[in-house]
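The structure's right below; bear with me while I get my questions together.
Selected chains from the complex are presented in situ; the others are not included.
Letters A, B, C and D mark the chains as written, and numbering starts fresh at 1 in each.
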């Protein structure tokens, strides 16, 4: 890793080399992991039913882009819908508990219960309630996303700038206006952290849920491929999930960074 | 809304320019530190402000001036004693959006620009923002051109001026100012004093001003109250004799200088300073 | 002489399905045949035995038969040596009002099926019977409720498991509900196939034989009292899996006939070349597996008879 | 904002009431079978849980899961803090570490678990998956906390001639503690999820093993008992870490 720094200095002159090195700067970790994988599979001569090489996975994706794309679209759509709904419910509940002492008393412990439930343990139960299909997958993603939204928004609604709470009290702000003009804006940075965590998790949660019960999507593709001992395809599905999860995480990170700049 | 009852038992009616609108009576305020020790910020403090009266508080650092303001703003409640505005708990005043406050630490919202920070009281009161008045006040505090700047892009004095503008924007019934001009240079401060004087003369807002500048207190106030060191108690009350409207020239007068010296002497009374 | 250590990956959780192992372990029968057995639990999502064998983390393993075919097709030199269930317990449960008892009943039916394997089985059953592959898959889990609620006509299940759930709910087998296995529908497979790598078999044949002798005797003992192995599974070997004794006893009762190769119940565990190369290969082809190895390369038919001989 | 004793009491009472209502609803839904056989009455689940004959089973499962949880949590916590610190102190490494941690976290656990079973062993897998989840949450929380120091305070330490390390110890770290505490709290359920998924793929015992097998065998009260135990574990940790978070927020903000 350390040899990257001097290289970087000299590479700036040429644009292409420069941008390559710039991306190396952020991608070295992933590169190391992939190289270790390749090296390890080669060295220990593992059969593909145990572990294929990175290239096997890539070539499998290349040979059947249609299958991958259909599954990806399905999972992505579900994850996004669940994320939106979960963030909405979590934020709304956090706001409700902020608004009313009684609701706070009634709902906070329940929110905490839901927030602390190991959701995967609930999959069998939810599957019974919602059915063995995408509705349960959606429910899982909603619960997973609900969790950080509730926790972080609750904290953010109370992380007010110095003296601002006093200010709003002397301005005679109604609870609603205190919420709208103070607490909600103050909570935006923390909310962005929640989004960051939830965005990455939503894809993964959808994948686990599909794995256990779905009939479509990347999790199902993984499950079916594993049943056929087609590990290249199984890992291909995982790789796609990884990529979209990382991309949504990075997009949410960018959003958070922007928010933080404008909020302090 | 501005009915105030005259209490026949009040011993300070003579000092008050009108019936007491704000009454702080026999208030003691204690704070507890982390290590369990009690700090007595105020002891048996009584202050009254009549309708449309302008009172200035002078006193050494840490004597409880900000605490008095916070009591009147209902941000603290007294350990013992009574705080009333118009015979009612002070919180009601705030609820009716009739209170204007400039805090010692400005308390600007970091995510709003200058114009939005100043317009905030409108929004909080649920009123339409009077853009003309906002830009008029921005001009008045000398921040024209900085409407879109955010607090972290302002100098210390500029931030303070935003806080002053925000306190004035709703033409409140009661104005509480905590060293509002502390971060300003003498010239800007003088200008601000004159503007405040003008606004007060027009609107006759009942005002409680904490300041460290004796001349500022004399120029602006009807009555000046000097507090002792902690725990704060009233050690001197002065009715300012200058007629209104006051021109900046009075600051050069003999009487002004004499009163200045008198108050300065009062402030220099040896300080008790127990924790 | 120290007993040879054999590492066995079982194909499911340690329940009464491995009755032979438990009895043999409990009564030190393996030790008598010169092996000491170390076993690893499987489970709903656990790695199939061929993968564990390929990774060198076990010596013997149980799985269903298609993963073995797939692993061999992918270049693993695995050999099949025995089959505990010559009759695969996987099948379809249906209710009395619309029973599914023959392949024809599947055409146009709505079947509650858990996963891709079950779907493949029904597709292949229909095509083996020369029927149109027309049926509707209704995704389902492990609860028979949707079947009872009429959400499907059939429900893919194990004849030794979900049937018991229905019995416990008070339904009568053959009256209120029916079960037909895929074997009976013409889709022949073995259940719980025992396999190893060819290299291991060549180098450790005595150990493999010893292990087989152990379970043969274990299974023979099991015939006498189904409760013994059930109790061993619930209280000892599968004690961490929350098994229910009553259910396990019943499962054992139901599975014992499936371990018999013929009505006399003699040739336990042995592989049948004719069945394999005939109906089972046909079934495999019907699932779309074309590149099938020679039967004699896939299976070693001599190991079980050799084990029996020494007993 | 000072919470009077009576007010705290009221909140506690309301909280208890909320939970009470929820439990009653559970019982009613179960009794009336509103959600079918899969939703048993609470009393049925409690009866199973309080059956001494089952205590051995639950005890061993609980112990196994708790051990994996503790080990995984601690490893993830330490690694997460170290990685975030490293990224914070050596800005040239930060982009790479950010991506790598996001990447590692983004690998679906269902793909990792089988590999871990093979190459780390069945007993280590639940802990390893828990460690991965915890690592990510802690990494994100710590790095965002370390970057949250107000500008004026940074300026102060800079003019005092603080090295990056002193700035880190005196400023970044205390300022990061509240966010880290939130992260630690958040990581507890995440760790338990890691443990449970890890146990699904062939672990010899644990709550996850009970959950998945009870699900497969339609042992509904057992399934719910295991889920309830998992929720209790999670809730207890969440509550305890909530106290920590509360203390840290008051002390360091």
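The working rule: a contact is a pair of C-beta atoms (placed from the backbone, for glycine too) under 8 Å apart; a residue touches a chain by one contact, two chains touch by 3 or more.
Keep in mind the model is a prediction, meaning the values are calculated, not measured.
The full set of protein chains in the file adds up to the formula A x1, B x2, C x1, D x1.
Keep in mind that, in the parts below, only the chains that are shown with their structure count from here on.
Contact with both subunit A and subunit B is made by no chain of the assembly. Across the structure, the highest number of inter-chain C-beta contacts is found for A-D. The greatest centre-to-centre gap from subunit B, using C-alpha centroids, is found for C.
With each centre defined as the average position of its C-alpha atoms, the distance from subunit A to subunit C rounds to 39 Å.
In whole angstrom, the spacing between the mean C-alpha positions of subunit B and subunit D is 50.
In whole angstrom, the spacing between the mean C-alpha positions of subunit A and subunit D is 16. Across the assembly, subunit B contributes residues 152 that each touch 2 or more other chains. Counting partners per residue, subunit C has 51, 55, 141-143, 145 as the residues that reach two or more other chains.
By the document's touch criterion, interfaces exist between A-B, A-C, A-D, C-D.
Residue ranges of subunit A in contact with subunit B, taken from their complex: 161-164, 166-174, 177-178, 181-182, 185, 188, 262-264. Residues 1, 10-19, 21-22, 35-36, 38-39, 92-93, 95-111, 114-115, 118, 136-137, 140-141, 144, 147, 150-151, 182, 185-186, 188-189, 192-193, 196-197, 207-208, 211, 214-215, 223-224, 226-227, 230-231, 234-235, 237-239, 242, 253 of subunit D are the ones touching subunit A in the complex. On the side of subunit B, the complex with subunit A involves touching residues 70, 73-75, 93-99, 101, 103, 105-107, 109-111, 120-121, 123-126, 152, 176.
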